[in-house]
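What follows is a set of notes on a single structure, which appears directly below.
For this depiction, one protein chain was excluded, whereas all remaining protein chains were kept in their positions.
In order of appearance the chains are A, B, C, D and E, and numbering begins at 1 in each one.
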Amino acid sequence: MKLIIAYIQPDKLNDVKQSLYKASIFKMSITNALGCGQQMGYHESYRGVDVEVNLLKKLRMEIAVNDAYVEPTIKAIIEGARTGEIGDGKIFIMPMDRCVRIRTGEEGNDAIG
Amino acid sequence: MKLIIAYIQPDKLNDVKQSLYKASIFKMSITNALGCGQQMGYHESYRGVDVEVNLLKKLRMEIAVNDAYVEPTIKAIIEGARTGEIGDGKIFIMPMDRCVRIRTGEEGNDAIG
Amino acid sequence: MKLIIAYIQPDKLNDVKQSLYKASIFKMSITNALGCGQQMGYHESYRGVDVEVNLLKKLRMEIAVNDAYVEPTIKAIIEGARTGEIGDGKIFIMPMDRCVRIRTGEEGNDAIG
Amino acid sequence: MFIPRGGKKLLLTTVALTALSSMAFAEGEVSELESVKEELQTNMNILWTAMAAFLVFFMQPGFAMVEAGFTRAKNVCNIMMKNLMDFSIGSVMWWLIGFGLMFGAGGTFIGGGSHIATSDYSASPLNWTFFIFQCVFAGTAATIVSGAMAERTKFTSYLLYSVVICGVIYPISGHWAWGSLFGVSEGWLEGKGFLDFAGSTVVHSCGAWLALAGAITLGPRIGKYSPDGKSKAILGHNIPMATLGVFILWFGWFGFNPGSTTEASSAIGYIAVTTNLAAAAGAITALLTSWIRFGKPDTGMSLNGVLAGLVAITAGCDCVSLPGALIIGAIAGILVVLSVEFIDKVLKIDDPVGAVSVHGVCGVWGTLALCFFMNEPAEGYSAMSQLATQLTGVGAMFLWAFGGGMILFNVIKYTIGLRTSREEEIKGLDLGEHGNEGYAGFQIFLNQ
Amino acid sequence: MFIPRGGKKLLLTTVALTALSSMAFAEGEVSELESVKEELQTNMNILWTAMAAFLVFFMQPGFAMVEAGFTRAKNVCNIMMKNLMDFSIGSVMWWLIGFGLMFGAGGTFIGGGSHIATSDYSASPLNWTFFIFQCVFAGTAATIVSGAMAERTKFTSYLLYSVVICGVIYPISGHWAWGSLFGVSEGWLEGKGFLDFAGSTVVHSCGAWLALAGAITLGPRIGKYSPDGKSKAILGHNIPMATLGVFILWFGWFGFNPGSTTEASSAIGYIAVTTNLAAAAGAITALLTSWIRFGKPDTGMSLNGVLAGLVAITAGCDCVSLPGALIIGAIAGILVVLSVEFIDKVLKIDDPVGAVSVHGVCGVWGTLALCFFMNEPAEGYSAMSQLATQLTGVGAMFLWAFGGGMILFNVIKYTIGLRTSREEEIKGLDLGEHGNEGYAGFQIFLNQ
Partner (left out) sequence: MFIPRGGKKLLLTTVALTALSSMAFAEGEVSELESVKEELQTNMNILWTAMAAFLVFFMQPGFAMVEAGFTRAKNVCNIMMKNLMDFSIGSVMWWLIGFGLMFGAGGTFIGGGSHIATSDYSASPLNWTFFIFQCVFAGTAATIVSGAMAERTKFTSYLLYSVVICGVIYPISGHWAWGSLFGVSEGWLEGKGFLDFAGSTVVHSCGAWLALAGAITLGPRIGKYSPDGKSKAILGHNIPMATLGVFILWFGWFGFNPGSTTEASSAIGYIAVTTNLAAAAGAITALLTSWIRFGKPDTGMSLNGVLAGLVAITAGCDCVSLPGALIIGAIAGILVVLSVEFIDKVLKIDDPVGAVSVHGVCGVWGTLALCFFMNEPAEGYSAMSQLATQLTGVGAMFLWAFGGGMILFNVIKYTIGLRTSREEEIKGLDLGEHGNEGYAGFQIFLNQ
């Protein structure tokens, strides 16, 4: 089992959700995040003073999947999130030992879906 | 050492904290998250237009524990969070290599508690 | 590859960013978190009723690094975040299997930076 | 400026007498001057009373902001809706029956049907302005209750309550003390010489005792008291919003108190000064009291202090001296802090915004206190006998509003139900009752 | 109180006549009394009209709060700026040419140049007060458009629009119905006996039809309609802010309607009562309609219901009966809910705050409905013939404002461009147009 963490542009969420759905991946969790990456930030100005914003708003997705689903998930995320421009984001794949469904207590591959 | 990630219903936090305390687990970190799972969302309506809300508000807990604490922690979370209804949440158990306490620089099992 | 998770005091972010920059670590992601730790919380009062706040506001940093960077990253975080007082925070180091850059699809050590 | 007994009634009577006399001497030149003078003064009174009514109307969002600011984000739409609808329903009920019951010709206990749903405005040029002024007062009494019942009341039940308060409860007790203001009827309390210039008792206590009945009948919010009965704080989600609300109320009170002259005269300025001094004093002493009791100057309590001072001065704003106004406000600021604590920690009644303390306790205080701070007491004035009269009024209002409230809310409770389901309360009334969200997009911790 | 035809014009004419007569008999004693009376009454009228103008000015933040509350956090600075600048630009344009075109000497279709950028205030004591009162009315018409064009309009293009509406579009159609109020000119519509006391058509429909043209020309916001044309909800980010806005507007409307007397008289009170009843009725019926149609009482729709009632009563607030006011408001509350749905789901025009339904549909409704609810119709009054006149006015306004709007917005579209770039719309206009952030520090989900 793997836990897939993806950072994407906030406005790409709907596209990513669509392409995940197409790949039959329906479960995920999302948090707000600020990201610092190759995209160098932008400049706001506030009352005449320049503000260098180098922490950009990103969405962080967490998807727990069985091993067989790793590749399709990565592919689907890339498909939904890629624009080809800097700032598109990253995907991190982490090993996961166990997964438990709180409602039933069941574990493992069944619990994930 | 393991990092335990749990998604629970927001209103279950106090119950989970209580049952964790009873199991002598006092340290944890919490973030807000939006979750998409078996629970199919609900319908709000806004000015007459139906809104399908399929990202539900969840709390995400992160608890780093020594191996001996994994089972008690899982048990405690389930005890506190279970209602038996869809949406109760999931627990993910991840391997963790090291743990460092910033204040003292100490590492490993001592740093976690 | 490792994923380094650090919980720090919110007002230490700038210092930590500085010391990470000095160690040539430029990429990171940040979320808000509430933390429960050795620091025992504090008391607000609201309209005469005491409020025990035991979930303190923390920042959660996530930094994906190649193995060679693990030590410098930990050192830099400690340098930036340490005050010596309770509440300074924790660092968790997690194994990471793969890293993918969404924009290019490239993987591994190159994708991380 | 001191208006010895019966408050505003005399002013109107004077106007009426003038009108009479000017009619009597209609042929003479002087009387022509008189009639021009009266016509102009009446227009001025209309102008003033209308402006004051608008200011009092503006207290509605003030109440909404205070209540919402002191409660949780997940119930904010529901609170907005309650405040919007109680005034809307109240306005219609006021026209349908409220005004008639309060001011129509009738007995000393209840006004008559002479002004039920009337469209006739020929009687006196001030009439419709008087009507709207009294309408926004009724709306104020109605909306006070909302805060004490916040975060757990069924919306339908609240709507029902709104129908009853503006249609029946407020007008009847209002008739007792103010029935004669319209000139066709007189209430038993004003007959006794009860003084309540702008409504510490008639408006504020009326709302507060209903609020108390509501809060008791509902029971506390989930999580307000720990299993061992210790009070726990449920934090308000937006203190600047509550502060804006308090400032709006303070602003509106300049219509509430000085406007109750319903006449453009120098009394306006004096009443504005007493009102302002009492509010300021209430803020200062509430600040200090909270500082002493809780170790830090508490924002919520200081805001309550302003309202406490304002409620307290309302009864005597026309007749107390300036040092009197200062003292009345100052003591109200202390009282409100102690009362909030007492009701919360000892009585264990959950009143999220402190409505009972602000409008009830300080309303009583102000109604009684005026006896001792008269600016220019009339010849033979006795503070103790006035106090007896005031006590009668205060007691009658408590029996009526609290008793009536207990009956009303219990009838609702055992018929259509007064409280939302546990699940709805936890998820928030916005989703449960309205299917709406107050702050879409904002990330908010919902664990309380 | 009923002012048979021509609305406020007669009032001023009476004053003028009185002035005349008092001059004619300047030697007699009575005329001295007359002139004192007139002087005092004029001062009172100035006082009242000025206060009313300030209340109407205060509607500006009301509109800003409603619009911002019903839209997303990422565009909130842009919305604030539009509301600030349309009034600022409008005020300057009004002085430069708007007032002259609307009220200056000229033909029945357009006023003349006699009051272009004038600094002369000697003509009549009321003049400058009249000027500021009419200025804030123009500002109201201008700002209505902002809501319908929210979240996707280029800022520069919006500024350009502001110049044109207050400088040209509003004053010209305003001249048709109200030109004679200043006393030097008369419009063709008022000549026909068109009744629109405070501007259901002249102000609100004018803004609404321009808004409709703008919303059509812009097209819907990204994500408002799914590829198969289904309407999707884009949630407003701050419902308490929208509610505060509605209450502020309600408050301001007490300047808008009663203030349109521009005279301190007993009509103020009556108009305040009709206005308040219609607003309350609109809130109640919109609540019920949304409850029936969507299963829960919707906050946004109830708020729109208040505004619907207010817009509808504006035309006839002086002349309809009280049951009439109640019915006009109540039907407006139903209409607005159905209209918002119709425009959104059937016409598929994206109007984020429902401006076209509130100000356009209910403006038309109110302008026509007054024919059937006259309080004291004049001898020989025929509802049907009045309806014909009203229909002429309503139709002329639609042609003028919608037609003019389509031309204006299309010219802008094909020259400097009307809509922001796709990327800017997605990231938010605050960053794109202003480089600002509305809620720095707050964590907000930006995925919509």
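Everything below uses one rule, namely that a residue touches a chain if its C-beta (ideal position, glycine included) is under 8 Å from a C-beta of that chain, and two chains touch if they have at least 3 such contacts.
These figures come from a predicted structure and were not determined experimentally.
Asker: Which chains here would be touched by the one that got left out?
Answerer: Its contacts among the visible chains are A, C, D, E.
Asker: Identify the residue among D:V184, D:L244 or D:M406 that touches the chain left out of the display.
Answerer: Looking across D:V184, D:L244 or D:M406, the contact with the absent chain belongs to D:L244.
Asker: Decide which residue listed in E:V164, E:L189, E:M241 or E:L287 touches the omitted chain of the complex.
Answerer: E:M241
Asker: List the residues of chain C that touch the chain left out of this view.
Answerer: 10-11, 13-14, 32, 42-46, 57, 59
Asker: State which residues belonging to chain E touch the missing partner chain.
Answerer: Those residues of chain E that touch the unshown chain are 29, 32-33, 36, 39-40, 42-44, 46-47, 49-51, 53-54, 57-58, 60-61, 64-65, 68, 76-77, 79-81, 83-85, 87-92, 95, 117-119, 121, 125-132, 135, 155, 238, 241, 433-443.
Asker: Given the full complex, what residues of chain A touch the hidden partner chain?
Answerer: 32, 34, 44-51
One rule holds in what follows: only the chains that are shown with their structure count from here on.
Asker: Check every other chain and keep only those touching both chain C and chain E; list them.
Answerer: Per touch definition, common to chain C and chain E: A, B, D.
Asker: Which chain has its C-alpha centre farthest away from the C-alpha centre of chain A?
Answerer: Centroid comparison gives D as the farthest chain from chain A.
Asker: Give the label of the chain whose average Cα location is farthest from that of chain B.
Answerer: Relative to chain B, the chain with the farthest C-alpha centre is E.
Asker: Could you classify the chain D-chain E contact as same or different, where same means more than half of all interface residue numbers appear on both copies?
Answerer: different
Asker: Can you list every residue of chain B that touches 2 or more other chains, as numbers and ranges?
Answerer: Residue numbers touching two or more other chains: 31-32, 34, 44-46, 94-95.
Asker: For chain E, what residues touch not just one other chain but two or more?
Answerer: 235-236, 294-296, 298, 300, 443-446
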